[in-house]
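Some notes on the structure that comes next.
Yeah, one chain of the complex is gone here, protein chain that is, but the others are all in their spots.
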Amino acid sequence: MSNDTDQFLASVETSERTPRVTGRAISNEVMLETHDVNVYYGDNHALNDTSLKFHTGEITALIGPSGCGKSTFLRSLNLMNREIRGCRVTGEIIYRDHNINTSTENLYELRKSIGMVFQQPNPFHKSIRENITFAPKRHGLKDKDALDELVEESLRGAALWDEVKDKLDESAFALSGGQQQRLCIARTLAMRPDVILFDEPCSALDPISTLAIEDLMLSIVENRAIVIVTHNMEQASRVSNRTAFFYMGDMVEYGETDQIFQRPNDKRLNDYLTGMFS
Amino acid sequence: MANATSVTTATSGAHAPEQEGRIRRSMRNDKLATGILAAIVAIVMLIVVAMVAYILFQGIGMLFQPGFLTEASRSNGTEGGIAYQLFDSFYLLILTLIISLPISLFGAVFLVEYAPDGPVTKIASTAIETLSSLPSIVVGMFGFLMFSVNFGWGYSLISGAIALTMFNIPILTRVITQALEDVPSSQRDACLAMGLTRWETTLHVLIPAAMPAIVTGVVLSAGRVFGEAAALLFTSGMSSPARLNFFSLNFASPTCAWNIFRPGESLAVHIYKIYGEGSPEAQHIVWGTAAVLMICVLLFNVLSRIAGKALARRMTAE
Partner (left out) sequence: MAKQMPKRNLEKVGLSVTGACVALVTLVVVALIFMVAQRGLSTFFKDGVSIAEFFTSTRWNLAMTNEETGLPFTGALPLIVTSFAVTIFSTVIAVPIAIGAAIYVVEISPKFGQKYFQPLIELLVGIPSVVFGLIGFHVIVRAVRVIFNVELGLGILPGSIVLALMILPTITTLSIDALRAVPQSYREGSLALGYTRWQTIWHVVLKSATPSLMTAVILGMTRAFGETLAVRMVIGGVETMPTSLLDSASTITTTLTTSMAVYATGSVQNDALWTLGLLLMGMSLIFIMIIHLIGAKGAKARG
């Protein structure tokens, strides 16, 4: 497995498909960081003292077996866990030099800056155009030209413009699964976020669409931090600069992706990578 | 479903005689039970079809009687037409929907989106459940005392509409709650993750997505409201004014058709009022009214299906 990964990483790094560097750290600038984050669902302690840093221009992958707390952690970063009844998040989440995990934080403004893309493509029952403009309009952008510009910019950003520019007013449900997911990314880009959280964005997609989404992530990461939860080890090694491994509610190991995949320190991580459990 | 009979025959050869007998017996029971059940279903369906057919057969003639649908009733309903009853029924229905629809819609939104865990929510949902199980006559009595007597509205359409609202709210709330819960939660997540409020999410995404189911439920409930009578006896009363002026805009006038404080009589109440009258004329009117009521209920039934399907198709195909 480890050798395969080696070869694969080499091929990824030389391929034209991915012009950007992956596998190792490329930035020192921290966009978002957490200190001792704990998450509780009622009495269930789902995540333990997790402290991580997410860097500008980098993709960070969160890996680990099902139920290890990685998605729970991801959903804490844009305070989405607050939407779940009985869920409590403690600890500090530092964004733009202040702790956002406070009751006074304006989470509506915050979520404009920290976007999220979900597991299942979930476009609205609206036209392609309205899928993009819906949230900006609700946030007060009314100018029609600005909205049209935003639609084009976002769809171009999500590499979807050429495919849909002639049918912007058709239903988003007429698109394929991969296109729908790219539309969801475009919708997020329209908010011009600093951070984008991806929650297993390719698990409902075919391999070709998956590669397209990965390309897309690499092309939009500039000046942003991207965090991706994935079950797909190859995906993590293909796209990420750094990787964190979660196990049973603990963040066990964190480092540059090459190191995590090639020279894991923790035995549990090693077992996980070699397929002892999943 | 797997065919149990073939399973048993295939293996029966290997069994001892008494076991074979038992198997044969249970197979016979199986056939017998199936036969009885089929007969029950046939009888039930026959009864429903016979009931509807009987009413239509008895009353359809009146519909073609000149004036039946366009004239006011005379001699306390035993002569003349049912024009005002027909109007009052629809007017009551519309008033009821105007009051009950927003309350139920927002109530359902509260229960699905906002309701905090704890005693408050529990009391609220218990209250709605209680309302749904109350006999409509009790709702009628309450409406009579509260609105007709205490508020001094007397026998009035508005008292009747509020009584019907109380009858309708639990039905609508249940339908709408279900419809909202059936919208995939990923739709809600997407909205919230873009910094929108639950309120915006509900108004602009969840309710539109749930619209086909909501419309189906509302129209079906309209059919129920349309045929309700017990809650109306003491609230909107058992008679319409002798003369109604449909062009009057003086909403306080007792003869203005649109005056919500005038008494009114629905088709169902009309049937109840004159079903025991012996004259052949009155009997014709009773059956004619029943046929009109049945046709309206059938229309609501069909309409709810068509509207729900059409909306759903438009939403997925547009």
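In this document, chain identifiers A and B correspond to the written order of the chains, with residue numbering beginning at 1 in each.
Simple rule for what comes next: a residue touches a chain if its C-beta (ideal position, glycine included) is under 8 Å from a C-beta of that chain, and two chains touch if they have at least 3 such contacts.
Computed from a predicted model, the values in this text were never measured in an experiment.
Contact with the omitted chain, checked across B:A230, B:L244 or B:A282, is made by B:A230. The chain not shown here touches chain B at positions 1-2, 4-5, 7-8, 11, 26-27, 29-30, 33-34, 36-38, 40-41, 43-45, 47-49, 51-52, 54-55, 102-104, 106-107, 109-111, 113-115, 123-124, 127-131, 133-139, 141-142, 144-146, 149, 166, 169, 173, 195-200, 202, 220, 223-224, 226-230, 233-234, 268-269, 271-272, 275-276, 286-287, 290, 293-294, 297-298, 300-301. Seen across the whole complex, the unshown chain contacts chain A at 106, 108-109, 140-142.
We take it that only the chains that are shown with their structure count from here on.
The distance from the centre of chain A to the centre of chain B, each centre being the mean of the chain's C-alpha atoms, comes to 48 Å. Interface of chain A with chain B (complex): residues 78, 80, 83, 85-86, 107-112, 115-116, 118-120, 122, 124-125, 127, 134-135, 138-139, 170-171, 173, 184, 187-188, 191. Of all residues in chain B, only 116-117, 184, 186-197, 200, 204-205, 208-209, 315-318 touch chain A in the complex they form.
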